[in-house]
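Here it is: the structure, laid out below.
The complex appears here minus one protein chain, its other protein chains still in place.
Chain IDs A and B follow the sequence of writing; residue 1 opens each chain.
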Amino acid sequence: MTTKNGDHLIQKPRKNPLRWPIIIALALVYIWAFSGVPFTGFKETAGQIMKSIMAGIFSPDWGYVYLPEGEDLLRGLLDTLAISILGTVISAVLCIPFAFWSARNMSKYRPISGSGKIMLSFIRTFPEIIMAILFIKAVGPGSFAGVLALGLHSIGMLGKLFADDIENIDFGPSEALLASGATRMQQLWFAVLPQVLPGFLNYTLYRFEINVRSATILGVIGAGGIGTPLIFALSTRSWPRVGIILLGIVVMITVIDLISGYVRKKLV
Amino acid sequence: MKNPLESGTRQTARPLPPTRTKHVLTALLILLLLWGSAVQTEVSFKELIEGFPNMLDLLREMFPPRWTYFDNIVDGMLETIRMALVGTTIGAIIAIPVALLCAGNLMPHRWVYYPARFLLNLVRTLPDLLLAALFVAVFGLGPVPGILALAVFSVGLIAKLTYETLETIDQGPLEAMTAVGANAIQRIVFGVVPQISAAFMSYVLYTFEINVRAAAILGLVGAGGIGLFYEATLGFLEYDKTAVIILFTLAIVLFIDFASTKLREKLL
């Protein structure tokens, strides 16, 4: 379907005029980014260490799994698990008022929910590891600081997800309760809560999966969990021990993901 | 008939209430977990309350932030963004074949996609900071181990989101491609890519947001970026400088989140 001079009868739709500027800008950004990376100067031992770690993973220090005098793998993992469970529960409870505060349909005036949303995104942006440093100042190094850091940081994400759920509720049941003479609290309890509860639990479990991962590394700054012995093993180059700790973390998180995924599937 | 509700309607058998054993057991289990976790992590609200003034002191020392320190950390921040960008890009490229391998509707046999998914899940158990600590041990200090950690983490996240989306695509175009005699590559290029590209770009941007936050703290384990400066300032108790780092990071992260969210909205 072409005319004599080769033009198509139907013109192609015009492309976005900003197409080329965007591509060029992106290209420049990437040139800047990649050119700044010092891809040289690796440790000459890198390959050797990699091999050692691999060897460590395949011939782990089984003796470290359980030591009678303490400070072993099982206790480290248990500590990590405990930190994430408590941190998750604390944030799940604390985020509820934040969620109602920042849900648009729970307050008459837009700035109220808006300020709640800003608050939540501020909390979310503040990394848990930095929060842990602050809490260590308060309660000293140890698992409790980790619990508090996870508990506070997770409010940001959970609060936002909960608020989204609250914004999607059906107001019919609330209205029915209002019509039968219920107070505002009774409406929340009997009409709003049952609607949002499954979502709350689902998100809480999801956040728990994330928190277990975060808790494995809190030890880097002294906030408890398996991270402390891991960093120690890395710095003392005891690769078999690094191997067994990595193995322990991978197994624990896989098992938790399976359990949590199963429960979450049943919730919906 | 003033109140016939009370008269003679009780003969018909009421259905038996469902058993509550399951709920009671679940509640008990959760309480047990919480109690055990509290013991394990040595939760002490006394310590928290007593330590609270210390935390306030620390916050007070942060203000007013020492703004002049800003000049020292601009380079660190640029390196952070660079790490996130390069790490996300490398991860995104590797994620494409990985996601295809994991997609049950594109791979011919379950012995391809089951092992692929298993490996992907293993990779996803390790958080970015832990990966960075490992890579620092292998390659030495600097941004390269950070970039590698972010790349591995990105593969895990992007590949998972993408393969889950791949499994929901419309099979029609694929059948049509088979019908016109396309080979496997052609089927993917013409039948799959157009359906998935917007979602994929959206996942890459989302991962980039997460990676910027992560890159800001990777320095804590020596993997480059602005995180290095936390150690420096906190070690010398120069909290007013730490405040500058935190605020600068917050501003950058919020800006990137905002820009990325806007872009994602346009994509979908």
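By our rule, contacts are C-beta pairs under 8 Å (C-beta built on N, C-alpha and C of every residue); 3 or more make two chains touch, one makes a residue touch a chain.
Criterion: contacts and distances are computed from a predicted model.
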Item checked: "Phosphoserine phosphatase", "Phosphonate transport system ATP-binding protein", "Carbon-phosphorus lyase complex subunit PhnJ" or "Fumarate reductase subunit C" - which is the UniProt name of the missing chain -> "Phosphonate transport system ATP-binding protein"
Next item on the list: Would you list the chains present here that the left-out chain is in contact with?
Entry: A, B
Check: From the list A:L94, A:I112, A:A182 or A:I210, which touches the chain that is not on show?
Finding: A:A182
Margin query: Which candidate, A:P13, A:P111 or A:G172, sits in contact with the chain we can't see?
Written below: A:G172
Note to self: What does the interface between chain B and the hidden chain look like in terms of residue numbers?
What the structure shows: 1-6, 9-10, 12, 14-15, 17-18
Note to self: Considering the whole complex, not just the chains shown, which residues of chain A touch the missing one?
What the structure shows: 170, 172-173, 175-183, 185-186, 189-191, 194-195, 197-198
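Criterion: only the chains that are shown with their structure count from here on.
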Check: How many angstrom between the C-alpha centroids of chain B and chain A?
Finding: 5
Notebook entry, point to check: chain A touches which residues of chain B in the complex?
Noted result: 33-34, 36-38, 40-44, 47-48, 51-52, 54-55, 57-59, 78-79, 81-82, 85-86, 89, 121-122, 125-127, 129-130, 133-134, 136-140, 142-144, 147, 213, 216-217, 220-221, 230, 234, 246, 249-250, 253-254, 257
Checklist line | Contacting residues of chain A [partner chain B, same complex] | finding: 29-30, 32-34, 36-39, 41-43, 46, 49-50, 53, 78-79, 81-83, 85-86, 89, 121-122, 125-127, 129-130, 133-135, 137-140, 142-144, 146-148, 213-214, 216-217, 220-221, 224, 227, 230-231, 234-235, 237, 242, 246, 249-250, 253-254, 257
